[in-house]
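Heads up, the thing below is written out as structure tokens.
Only a single protein chain was left out; the remaining protein chains are all shown in position.
Let's look at chain A:
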């Protein structure tokens, strides 16, 4: 492994992690709720085409993601029902942290990033696993879409 990109967490994801870790366990839930509320609505071109989105089976609630790669940068879209705020929160953390990153930056995000947010106690390790599944699917889509673009 060489190069700084292999280990450097993208700044927004690092900031999110630090924000969570700076809080008491129960306040981390409130921050997750804020993320949940900030998940943007799907743009119209996807809102009308749910078939384009990939369902994340690792999550207990229905959550769908879609990655676009434009000019070498990833753009991430996600949707989950209002009745699933935890899942929305996970998706929102990733959307905010990943949108606009280069392909290499996305692929270099450590697979265990969700486990570093200090949510195991607040939310339970099993639930955090849903976010790990989301990240894996995002990376897979990025890989597939950047390969087909070449």
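Things to note:
By definition in this document, contacts are C-beta pairs under 8 Å (C-beta built on N, C-alpha and C of every residue); 3 or more make two chains touch, one makes a residue touch a chain; residues count from 1.
Following the convention adopted for this analysis, contacts and distances are computed from a predicted model.
Missing chain, UniProt name from the options "Sulfurtransferase", "FAD-dependent oxidoreductase", "NAD(P) transhydrogenase subunit beta" or "2-oxoisovalerate dehydrogenase subunit alpha": "Sulfurtransferase". When the whole complex is considered, the residue among A:74, A:109, A:123 or A:142 that touches the unshown chain is A:123.
Among A:16, A:36, A:79 or A:96, only A:36 touches the chain that is left out of the view.
Not every partner is drawn; the one left out touches chain A at residues 29-30, 32-33, 36, 55, 57-62, 82-87, 89, 121-124, 126-127, 129-130, 133.
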